[in-house]
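On to chain A.
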Amino acid sequence: MAGSSVSVDLTQAMATAPVAAGDWLVVAPALITMLGGSLCLMLRKNTDLQPKVGIGFLGLLVLANLALLIRVLDHGVITMVMGSWLPPFGIAFTVDTLGAMLSLIGSVVAFCAGVFGAATIDSTGRRYGFYPFLLLLMTGVCGAFLTGDIFNLYVWFEVLLISSYGLLVLGNDRIQLDGAVKYGVLNLVGTNLFLIGTGMLYGIFGTLNMADLAQKVAALEDPASGTLATVAALYFLAFAMKAAAFPVNFWLPASYHTPNVVVSAVFAGLLTKVGVYALIRVFVLILPASRGYLSDVISLVAVATLLTGAFGALAQTEIRRLLGYLVIAGIGSMLAGIAVGSTLAISGAIFYAVHSIIVMTALYMAAGVMEMMGGSYDLRKLGGLYQKSAAFAAVFLVLAFAVSGLPPFSGFWPKVMLVDAAFSDGRSWLGAAILVSGFLTTLAMGRIWIFAFWRGGPEGTPDGQTAPVTAGTALSEAQLSGSAVWLPLGILTALVIYFGLQPEWMLELSTQGASGLVEPLGYLRSVFGVQG
Partner candidate 1 sequence: MTSLFLVNILLALAWGAVTGNFSEVNLAFGFVLGLGALYLIREQVGTTLYFKRFAKGIGLALLFVYELVLSAWRVAVIVLQPRIKLQPGIIAFPLTVDRDFEITMLANLITLTPGTLSVDVSDDRKILYVHCIDVPDPQATIDDIKNGFERKILEVFR
Partner candidate 2 sequence: MRTIIFRTIAPFLTALMVLFSVFVLLRGHNEPGGGFIGGLIAASALAIFGIACGVASVRRAIYFHPMSVSAFGLFLGALAGVLSFFKGQAFMTSQWLIFDFFGVEIALSTPMVFDIGVYLVVVGAIGSIALALEEREID
Partner candidate 3 sequence: MTSLEAFASVFLDVAVRISLAILTVSFVIIVFRTLKGPSLPDRVVALDMLVAVGIGFIAAIGILTGYYLYIDIAITLGLVGFLATVAFARFVLNRGVAGDKTIVAEVEESIKRREAGQ
Partner candidate 4 sequence: MTAAVIEIISGTMLIIGALFALVASIGLIRLKDVYMRMHAASKAGTLGSGVMLLAMAVHASDLAIVTRAIAGVVFFLLTAPISAHLLAKAAYAAGYRPCADTKEDALAASIRPKGQG
């Protein structure tokens, strides 16, 4: 057996320098969620204890991500190579500002969803895995944000995809099954395209580490041509699908309105953004030349996505479907940033991603509350919510303005940055599309507000009068007052306001994140500095 060892120079193979305990924060998000998820799954039948454990682990996740972000801000990019195998041989988790920031925001959203879910997910839902799915979804999300290995990224994509399947079908309504079929098949195709691209990239360079790839691509004579161009196109298609960009966005409107609203909230916040993240990571860090080559295509896609989303939103009667299209519209803005590719543009896209994560989650939660209070998701059947709860109305209004990109809420700043970047790049039509999409979004949200909140009751309520909600399930404000729905909604709305009024922190972070990608020296040094 291999027990007796042969003389080997360990330093040629492994990172021998001791790893600071703090650097374990790099792997903490994935680890916490995995342990928490499996624990919750083992506690499957204890439906009372499960939420507590689940929310506890999600809280822990938030703290770990916060600590990680602080550490990244203090120490710069941090790399941990799993199993101590030197990069590019082992799998490196390389955490830069972008990854840490998105991971943190993602975990905040997940925490909020965990709490919200305690109110909306029944015991069957818990028994069949809401918390394990949510926690392991976060494994995938955080893993995707933090990994520095392209194949590993694929694995995390799959983890989050299968968790999302689980969440999507939880409850097993007929409509959910329909949605899940489309979501399932279309997303699977997307992931397979990603895997194909990754396989080809490996075939070309023989390596999988992102930093290593970036170096090798940069060393090429013509880094945007030949087979690499095909790989770039495949990646773009795959991630565009994940991000629900036009014209491969079908899966989103087909499915997001079907599951429990808290699930939609998590999806709206996180899933598409992981696609955007991957686009940024791959096209800014690894394949910058291909990004330049594709920038006109990306611009075109961005414009189409912005408009599809906005028009789609206007065409809906059902709030959740409407919100689904707004998710798409938001993706268009981020794509615009990627198309332009300057530091300002990328940081705008990053900021927008953070904003969109928070606001879309909050809006879906708000839609859930609307359904609880008004008995329906249908704009025709809703009404009188302004009278019913002014505080909730205020929350909704804040979110509505935020998603429309109106000041002084979180959506405004990244919009300005993106328009600025587009104009500076001479793509005024791209900037204009962002503005127009924002305008149409205002109209869409204004219509929700008018119908569901200001109008005295369902469609047909006499002018100037209030009408009681007819749906039997509608709860009053008092009935909802002790509910777990308010805390998460409050947290997210507070963030929306905070990032609107105090954008500096986010601006700084996103600028730092963007410049770390555009000028990846720190990233590369962190990965290959592990030897020393």
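What we mean here is this: a contact is a pair of C-beta atoms (placed from the backbone, for glycine too) under 8 Å apart; a residue touches a chain by one contact, two chains touch by 3 or more; residues count from 1.
Basis for inclusion: all candidates are chains of the complex that A comes from, given by their letters.
Because the structure is a prediction, the values reported are computed rather than measured.
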Pick the candidate touching chain A in this complex: 1, 2, 3 or 4? 2
Would you mind writing out the residues of chain A in touch with candidate 2 in their complex? 1-3, 14-15, 18-19, 21, 23-24, 27, 31, 34-35, 37-39, 41-42, 44, 80-84, 132
